[in-house]
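With one protein chain held back, the other chains of the complex are shown just where they sit.
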Amino acid sequence: MNLAVSLGGLELKNPIMPASGCFGFGKEFSQFYDLNTLGAIAIKAATGEARYGNTTPRVAETSSGMLNAIGLQNPGVDGIIEHELPFLENYETPIIANIAGSTLEEYVHVAEKMAKEQVIKALELNISCPNVKEGGVQFGTDPQLAYEVTSAVKSVSSKPVFVKLSPNVTNVIQIAEAVENAGADGLAMINTLTGMRLDLHSRQPVIANQTGGLSGPAIKPIAIRMIHEVRKQTNLPIIGMGGISSAEDVIEFLLAGADAVAVGTANFKDPFICQKLINELPNTLGNYQFNSIQEVRESRCHNPSISL
Amino acid sequence: MNLAVSLGGLELKNPIMPASGCFGFGKEFSQFYDLNTLGAIAIKAATGEARYGNTTPRVAETSSGMLNAIGLQNPGVDGIIEHELPFLENYETPIIANIAGSTLEEYVHVAEKMAKEQVIKALELNISCPNVKEGGVQFGTDPQLAYEVTSAVKSVSSKPVFVKLSPNVTNVIQIAEAVENAGADGLAMINTLTGMRLDLHSRQPVIANQTGGLSGPAIKPIAIRMIHEVRKQTNLPIIGMGGISSAEDVIEFLLAGADAVAVGTANFKDPFICQKLINELPNTLGNYQFNSIQEVRESRCHNPSISL
Amino acid sequence: MIQEQMTVIKNRLIALDTFEMVLTSETIPQRANSGQFIHVEIGEGNEHMLRRPISIADLDEEKGLITIIYKVMGEGTKWLSKREEFNVVNVLGPLGNGFDLDHHVGDNILIVGGGVGVPPLYHVTKRLSQHNNVTAVLGFQSKEFVFYEQQFSQYATTYIATDDGSYGHSGIVTDVINQFDEPFTTFYACGPNGMLKAVQNQLTHLEGYLSLEERMGCGIGACFACVCEYRSKKGYVKICQDGPVLKASEVLL
Partner (left out) sequence: MIQEQMTVIKNRLIALDTFEMVLTSETIPQRANSGQFIHVEIGEGNEHMLRRPISIADLDEEKGLITIIYKVMGEGTKWLSKREEFNVVNVLGPLGNGFDLDHHVGDNILIVGGGVGVPPLYHVTKRLSQHNNVTAVLGFQSKEFVFYEQQFSQYATTYIATDDGSYGHSGIVTDVINQFDEPFTTFYACGPNGMLKAVQNQLTHLEGYLSLEERMGCGIGACFACVCEYRSKKGYVKICQDGPVLKASEVLL
């Protein structure tokens, strides 16, 4: 079965990619399988300067999920370009650069540099990281700021720009509309929900940063709902994510309105998961009487062009 | 160990109660254990007239949680007063009436009638039901409307009014502040998060209402985070809920800032859960070196009177 | 109704994807009525917050055993299918009302079952056959799914129908019923909604009973998840508490 999907300007041989922050810059997972099998790779967030992230502990387990507050640790855009991208040039899989920042200027600076790299095929604008005070989350919860950062980044990027939306909002459609108006080429949704766990022995938050981002199967119903909501309003390509761990989940996201999907937390439970999903997808589609990815898209009950 | 807690004007012999909507009007669970053992009982939402609720299916399972879209089915405030409250008069456990409506007038009407009933010891204003178009959710996401409905209900109720907050908002503190300013005697948090599941065979939402409210352990980290956030800003009593299924969870909620807790979804897995938690709480407190509920409250790292 | 840790005595495949499980129970065999169901906890830990409703297919009061028959549909029934002898399963039951069978003596009774709607009818058939003449019509998708034909044959004149004609009569249960000209006193039916609707329409002249299915939360009448429309009581019939057995003439499917 042909699994290829087209996300606006971005062509993927299949709709499955690892989610940003859960796959580093690919090197570690290349020990497990050939990265060329992946539809794309969303690499760890890049900021203007190197960041050292939050104090540890940075992760905690929750029921069917986890909290993380890594705090955007990364070697900075120049460090990534110099030390991490060369390895990825060995692969033909499109690389999506995740862009973070504290200020509009930082976003623009990082985006501009990344967009110039040949190996980078699209940008994912992370306006939704809940784990650092200066992490851009304000850009993801205010439609006006979301508009501004998106259009500023668009103006410096020749590559498609996907804006990654925060689920920690009253009205996700509003933000989606704002970034679409600003020229976004696509959406990525959802980032993590802000959560917390307390340790009863220490009586303190388990995560040093106090709060962390909730991800994993626990949040899947929220992701499906938000993608479904946004798909009613827009024809923009959507990279769906939030709790995917099976080929059935992939189809559920496609049916909800996603055009491709990203897998985050599940990589920690099973480092082979992305490859496994790619292998299982054709048969699983068949089990539900789908003959192609396109058929899944067409059986959405609510494509905007059809019903709304 | 003395487990009694005081929630403003409401005295409970222990901090554990079943959550509204998960315990009907108590009768069914009275077959399992003596309802007098409970700290309180939050009964199913009441509306002005009888409501027949949504089409079925109304529930779906999700990882460590569930979706529900009952749609506020209930016999109406008069029906409840006539047919359901008399049974509850056999018990000394304080009954909390959950009040819902589509309009401000309906809230006021239901609250006024309920507050007059002797067996009702407090009201819980449900401004956060995500499952009916006219379910009052707009009152829970807009601070101004939340203010208005709370002060209107306060003006007709001689009983303490707890306002039940929606987690489907960008800024829960804002809503908490609004209802506090409107005179709320306490808060209940959190209600369910709006979610969705799609059935791959039918290609339709599993729940007839399309979306449903996500509850259960999956959402616990979000509940803990929101209670922790709100506790930093207010001294109002908080009834905490969202995924509680163990005595450790109860203590985690108390530590986050709750003064009592409600248990919802877990009643479906184990109908004895509330009684079990009440029995286990003293030993579990002891395991973590707490000698009383008060000690848990005092070891919060962020009581507003102390740190903020 | 009670919560009990039941020990698995047997769990065997009896047809494609279909298992028969025998469980020890201290109280249910004595208390349960044909047509009632149990609510089964799934898995360890908190991944599965909802129990699964499964009908009681048979009871053995003497040995303290109950039998359930279930088809593997999703995660819950898959988990059940992996239980082995001596594993323990947490069960709530017996739940719901049952079939009221005691007043039948010398009657001509029609039993109509479809797929996983067949199990609750087994005990009904067994009991009714003591003092009545019972005819059972059981429908399945295809030959591989057929189960309990022999067991039913001990107590009732039994007809099997398969949708694809791979076994027994070709077609659906109503096709078989059409061919009868016996005058039945009543009927008891359980199966997919489509089948129940067809039976309801076909047998309007009889006062009969349907056993319904719906997704459940509590299983005991407290959460309003499992309602069904009922002619005489708008929107207020709960399948878990007022059902699963309801009067055919009252149910709006």
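Observations
Order of writing sets the chain letters: A, B and C. Residues in each chain are counted from 1.
Throughout what follows, a residue touches a chain if its C-beta (ideal position, glycine included) is under 8 Å from a C-beta of that chain, and two chains touch if they have at least 3 such contacts.
All values reported here derive from a predicted model rather than from experimental measurement.
Considering the full assembly, A:P217 is the residue among A:P15, A:P217 or A:P237 that touches the omitted chain.
Touching the omitted chain from subunit C are residues 43-48, 75.
Take subunit A: the residues that touch the chain left off the picture are 21-24, 28-29, 31-32, 44, 52-53, 56-61, 63-66, 68, 70, 73-75, 216-217, 245, 265-272.
Throughout what follows, only the chains that are shown with their structure count from here on.
Taking the mean of all protein C-alpha atoms as the reference point, the chain centroid lying nearest to it belongs to B.
Once the centre of each chain is set as its mean CA position, subunit B and subunit C turn out to be 36 Å apart. Subunit C has its Cα centroid 46 Å from the Cα centroid of subunit A.
Centre-to-centre, using mean CA coordinates, subunit A is 33 Å away from subunit B. Multi-chain contact residues of subunit A (touching two or more other chains): 63-64. Among the residues of subunit C, those touching two or more other chains are numbered 46-47.
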